[in-house]
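Supplied in structure tokens, the structure appears directly below.
All protein chains but one are shown at their positions in the complex.
Should a chain be cited, it is by its letter among A and B, assigned in written order, with residues numbered from 1 in that chain.
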Amino acid sequence: MSILVQNVSKSFGDFAALHDVSVEIPSGSLTALLGPSGGGKSTLLRVIAGLEQPDTGRVEIEGVEATALPPQRRGVGFVFQHYAAFKHMTVERNVAFGLSIRHKPKEEIRQRVQELLELVHLEQFAHRYPSQLSGGQRQRMALARALAVEPKVLLLDEPFGALDAQVRKELRAWLRRLHDQVHVTTVFVTHDQEEAMEVADEIVVMAGGEVKQIGSPDELYERPASEFVMSFLGPVTKIGGELVRPHDVEILTAGTAGARPALISRVTRLGFEVRVDLEVEGEPAWAQVTRGTADHLGLKSGDRVWVLPHKVRTSVAASVGETPPAS
Amino acid sequence: MTRWGLRGVALVYLAFLLMMPVGVILWRTFQHGFGPVTDALTTSQAVHAFRVTAIVAGFAVVLNTVFGVAAAILLVRHRFPGRRILDAVIDLPIAVSPVVVGLALILVYGRNTSVGGWLGDRGFPIIFSIPGMVIATTFVALPLVVRAVAPVLEEIGEEQEQAAATLGASTFQRFTRITLPSIRGALAYGVVLALARSLGEYGAVAVVSGRVVGQTQTVTLFVQERYQNFDQTAAYAAATALVVVAVVSLIISRFLRPRGGER
Partner (left out) sequence: MSPPPSSEIAAAAPPRWRTARRLPFGTTLTGGLLLIYLSVIVMIPLGAVISRSTDSGWSGFWDQVTAPTAWAALKLTVVASVIVALINLVMGTLIAWVLVRDKVPGRQVFDTVIDLPFALPTIVAGLTLLLLYGPSSPLGLDLAYARTGVVVALLFVTLPFVVRTVQPVLLELDRDMEEAAASLGASPLTVFRRIILPTIAPAMAAGTTLAFARALSEFGSTVLISGNIPLKTQVAAVNIFGQIESDNTTGAAAISTVLLVVALVVLVLLNVIQRWVARRD
């Protein structure tokens, strides 16, 4: 285990940000802390980094007891949502910071900084100041700066949260590739389930200061431990009082066993997929079908059809917190 | 039409209240050329007054700089019991008359008091000597560095320091490499303001110095003493020197003043 968090609680005044949280993060993995804002995920990350002191519980990093260590002695790299660029230093000196306070030889620092700037594609910006960079460039600089000291673990707090959608997408893919290259144990915080599913090997779902479920993206999507996890990880709709993913709702023109009668209230074409709003037994629901299916069935609003939900979760899998890691 | 009227009123007010008085003193000072001015400013009494002012202002500025940075960091970065009281006490000198400052120091550190007497017996008198003048000057210039530095500290936030911590920087390294360079503009601005205020202090120093010519006389006290002894040449010359100091520090502070909106 690279990071071990045991029974950590942390309150800010009356607000319990973390309540008895225990998490293990395997070496070399890329883990996402996913959850709604205020769910405690950033606090957990900051507790691991030593930027917050837990009220109770302990933290271990690479087998070393770290609970009482100040951040500078934990060997973690931390990347902030708003970059935390040293504004009075050039890109080069930002990246060199951790090495220069360790009094490494000048030539070694120069080489290492050069390597890292190439890794994050900023070599031509070495002599610029952070104010002369775009948001995405600043974040890559911050990442290079964190990697420079060869941290045991890399922690990223909503690293792409302040960037616009396009840059965000690019950096996500790039972080995944970077991790495959560098292999440092990485934990990142996000509130975006798509981001977590796309980038992470393992996802820790947090809400209300507690861990709701831990598992691989597939496991969480297929076997959510609770209604909360299910609805947080993807779209859900309710048919006959049961939760179901809209793409698991089959639309039929004739009734079969288990199918329920429904009225189509609206058909919305969104490129390849088609959203079908329904009224099932007086309750609103919706289904997601492909364009081909919709055309084949000739769905239009006002039609009377039958719906057959597949993979219904009446009672969600009981494996809370017990799910083994994907690897 | 209204605009010209408003502009006219504003400019006439400034002219009569600000420009012309300063103009008159320059004119009076150099009425008979530079010779008398340099003569008046190079008498041993004048030179001594400049030296006393430099010593007193120097100590006061150093004290207030160290205190100001520490207080600003404490106020902005930490939450502790009594924080709001500290915040209020720092602004107190703004509302206290310099003469009251002088009186207050005499009541605590004067020769007839227990503290002042004890220190005086050990060859370290406070009142009617340099230490008292330093304390008085420090008092009146107290808020300037804190109030210049605190907003900038607030604005730059804590993240850069935290980032430095995760990169292995100790508390001292974070201060010298991150915090200090980030606030240097504001700090310089505060120091210039504190220096100008310290060089020009009159009321508090007039009370605690005893105004002993050639011993505890500062430049401002020199101006007043020379004027009342009908040595107008020396009074005007020293006043003009102080005007020059004030204008120079204004111009410097103008360039140093932290401007909002540049990110």
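One rule holds for everything that comes next: a residue touches a chain if its C-beta (ideal position, glycine included) is under 8 Å from a C-beta of that chain, and two chains touch if they have at least 3 such contacts.
The structure presented is a predicted model; accordingly, all values stated were derived computationally and were not measured.
Among B:V47, B:V96, B:L180 or B:V212, the one in contact with the hidden chain is B:V96.
Note on the undisplayed chain: of the listed residues B:T65, B:T138 or B:Q160, the one touching it is B:T138. Residues 2-3, 6-7, 9-11, 13-14, 17-22, 24-25, 28, 67, 70-71, 73-74, 78, 80, 82, 86, 89-109, 135, 138-139, 142, 171, 193, 196-197, 199-203, 206-207, 219-220, 223-224, 227, 235-236, 239, 242-243, 246-247, 249-251, 253-254 are the ones on subunit B that touch the missing chain.
Just so we're on the same page, only the chains that are shown with their structure count from here on.
Note: centroid distance subunit A to subunit B, computed from Cα atoms, is 54 Å.
Touching subunit B in their complex are the following residues of subunit A: 49-51, 70-74, 76-78, 80, 82, 84-88, 97-98, 101-102, 131, 142, 145-146, 148-149. Of all residues in subunit B, only 156, 159-160, 162-170, 173, 177-178, 181-182, 263 touch subunit A in the complex they form.
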